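A single protein chain has been removed from this complex, and every other one stays in its place.
Note that the chains take the letters A, B and C in the order they are written out, and that residue 1 is the start of every chain.
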Amino acid sequence: MKVQTSFIIKEYLRPEMLPSTWCGGCGLGIIMGAIAQAVHFKGLDKDNVAMVSGIGCTGRMSGYMDFNTIHTTHGRAPAFATGLKMARPEMTVLTVMGDGDAMSIGGNHLIHAMRRNIGMVAIVVNNSVYGLTGGQTSPTTPIGGHTTTAQSGSFERPMNLEALARTAGAAFYARATVNHTAALTKLIERALDVSGFALVEIISNCHVLFGKMNQMAEASKMIAAMDEDTQRTNPTLLRRADLPIRLTSPESPSAPVHELTEMEDVEDESRTWRGVMFERKGSVDLSKRYYDMLGKIHAQQRAAEEAN
Amino acid sequence: MPTPAFMHGNQAVAEGAIAAGCRFYAGYPITPSSEIAEILSERLPQVGGVFIQMEDEIASMAAIVGASLGGMKTATATSGPGFSLMQENLGFAVISEIPCVIINVQRVGPSTGLPTRAAQGDVMQARWGTHGDHPIIVLSPSSVQECFDLTVRAFNLAERFRTPVVLLSDAIVSTLREKLVIPDAADIAIINRTQPNVAPDDYKPYEFLQGDVAPLPKFGDGYRFHVTGLVHTELGYPTEDAEIISRWWEHMSSKIEDNLDAILDWEEIALDDAEVALVAYGGTARSALHAVSLAREQGIKLGMIKIRTIWPFPEQAIRDLAGRVGTIIVPELNFGQIRLEVERIVAGRAAVRGINRADGIQISPEHILDVVRGLERVP
Amino acid sequence: MAQVTPGIYEVQVDKNYCKACGLCVAWCPQDVLADDDEGYPFAPHLEKCINCKLCERHCPDFAIEIIAPSEVLVIEDILAEGA
Partner (left out) sequence: MTLSAGLSYASTWEAIMDIVARVTALRGDAPQPVVLSSLPELPPQELGGRTISVVQGPPGRNISLAIGLKAALPNVPLLLVMNADGITLGTNHLIHAARRNIGMTVLLLRSDVTQQADQHLDRMRWEVLGFQGALETTATPLEWAMALQAALVGRGTLEQPDDLAALISQAFDTPGFSLIGVTYASHLEMGVLSRTDYPEFFDSYRRWSASFRNLSDTAPKGVGVTVTPKTDIRRYEVRIVGLGGHGVKVAGTVLSEAAGIGEGLWATQRGEYGSATRGGLSMVDVVFGCERVSYPGADQPDLLVALSQNAIKLYGHTVKPGGYLVADPDQVDILPEGALPVPIVRIAREITDNPITAGVVSLGCVAALSGMVSLETIKEAVVKKVPFKVREKNIAALEAGYQATRQVM
């Protein structure tokens, strides 16, 4: 048996669509490889895997991967995926989004998909910038980061997606970087085990736009900097979100969050925190609960008919 | 002294907005309009204005209505997919009569379509994109100079008629770089919304004037009033009274219909002896203009009307044209959105033909000329 | 820990896929790889290769492959299971 990495990956790609339109050195290709490997090692049937993507550089991924794929509209991938998962609960749904796609225009859909706990692996590729439209500020652009719409440095507070996911009801949240590909693959595999909304935030590089404007124009240097010089690239990734949650209302989803320790050691506090940030124990995906409910209703109806 | 400058269409739009007095911009990045945002993110702070990149186009459109209520001249820029999202709050701006300017740099649609390629497929969406009957003003620039001039005009019309104005640019003029002449600030005519000269208690924010609009003070000026997306009375309060509603409709339509002379803008080129005429607008008008020039060199009697105000449509000009030429040709980067309008107005008094493509490639002057030559062979 | 024998591997670069981004060269811990005149990777020090596959894993365009003799693949199988 041949197990060469690129051989495995190519089994899950559409060769007629490659090479990709992504710039040389873009982490998106690394992520695509990690997804292919994770699906492979989990032994999933390609016919039973769907990939839903939005608009942006990341959105192009669904075109390259040999699953059931939808390249949707900007920001709406979680909503399309919700429909698909509710119609086909047995299907593995991978929702792939960029940071602008997921958190900016798609913020509403992302939150409500997390709240409803729709069973999908949401992969959010976070490169701190809008790539396809030419390097504008995104919700994760760090303070002081230079972009084409913040040429003197952004002053906006970036989105803390982890904190938001924690309060919105996501079942699982992991963070990985394209610097550590083995861990990246492993985290996607972990996410595939989750019943419910599993979010994997992947810190990736846009050295061509964001890097060029912020003295990290080389792919390898930027990938290293994203991981090691987080203060400069994205300070919100320096620690896990400590929330000032004081609400104790019975319906609060933040109560049952069970935190796990990180997979990677985090001795060096200046590095990006990677690993599983939280996992909600006992989470069950909405489509499963919904069809269970339908089953009960039908059973009741049958019982009533038989009684008649 | 007027300044010659060299820039692309999107930059001219941004500079036109600054010159017109725009001091608030809210938008979301989208190709091929993003340069407008990028330039304004640098230029607005320099003139004391505010730039904000919103979370989506829905929010961008709402924010410019809010800032306009706060007394600022406001704009947003987008392309087809974003324009679709803006339709909800564009309708709000129409019914609540809030001046603002929406720049739509058209690309091939529907949906994500062809993001970097030119099209003129949003003509009908600009007219009817938001639901319900409504007045709207839509301008279409065909050069970098017009990108500047018509942006200034868009702000002026918005302020004068308290209405959203759409500048329907396209990926031909937005990316084209050419020379333009920017007039001295003192020579640029600027219209600002009028301010009430009555006491707050006597002020009617939505007075049902025939062919005119009420003054619009900014929030915080002491004229406290109500703004709603519901059909309203002259004081701005919601109503379901049919008699009031019919007066409101009369006001809404007459503010545009009674002022066509001030709004309509078109140019007649080489029409004196023309036998065939082109009706063109936006980036395609450039090919049409060149086709006219080539045709005249070859002795073909071709003329054209270049439309700068698409909505309201210059009906009388087209009606007159139908009496002067045998054939009218409408080249456009869609499948006949303006041609339909021309056919309706001409009503059979001249033959109407379209030259249409929406594959992202500009219609060439030769293509137009071929069609014109083809006509001549027909007896 | 599986044993590795340097010097028995081959590096294959598919120039139809490669975009000459330099990631494989940057990640190679053994300095096996270097850029050629056009920026594409080649392997001047193949004898140092330990088949760690960092280049394969980091190639965004799946353009580089380490070819191992067939008996080594069995070991890799085990490695892949535990990856």
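In this text, contacts are C-beta pairs under 8 Å (C-beta built on N, C-alpha and C of every residue); 3 or more make two chains touch, one makes a residue touch a chain.
Nothing here was measured: the structure is a model prediction, and the numbers come from that model.
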Checklist entry - Of the chains you can see, which ones touch the chain that is left out? => result A, B
Next on the checklist: Considering the complete complex, identify which of B:247, B:290 or B:324 is in touch with the unshown chain.
Outcome noted: B:290
Checklist entry - If the hidden chain were put back, which of B:211, B:229, B:312 or B:336 would touch it? => result B:229
Checklist outcome for this item: Omitted-chain footprint on chain A covers residues 104-108, 111-112, 115-117, 139, 152, 155-160, 163-164, 166-169, 241, 243-254, 286, 289-290, 293
Checklist entry - Considering the entire assembly, which residues of chain B contact the chain that has been omitted? => result 1, 3-6, 8, 15, 18-19, 24, 26, 32, 43-48, 50, 52, 54-56, 58-72, 74, 88-89, 92, 116-118, 171-172, 174-179, 182, 185, 200-201, 218-220, 224-230, 235, 237-238, 286-287, 289-291, 293, 359-362, 364-366
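One rule holds in what follows: only the chains that are shown with their structure count from here on.
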Item to check | Two chains sharing the most C-beta contacts | outcome: A-C
Item to check | Distance from the mean Cα position of chain C to that of chain B, given in whole angstrom | outcome: 57
Checklist entry - Any idea how many Å lie between the Cα centroids of chain A and chain C? => result 28
Checklist outcome for this item: The residues of chain B that touch chain A in their complex are 28-31, 34, 37-38, 41-42, 51, 53, 55-57, 81, 111-112, 115
Next on the checklist: Give the list of chain A residues in touch with chain B in this complex.
Outcome noted: 55, 71, 73-75, 100, 104-105, 107, 130, 132-134, 136-137, 139, 148-151
Next on the checklist: Looking at the complex, which residues from chain A come into contact with chain C?
Outcome noted: 1-7, 9-10, 13, 18-20, 22-30, 32-33, 37, 41, 178, 181-182, 185-186, 218-220, 223
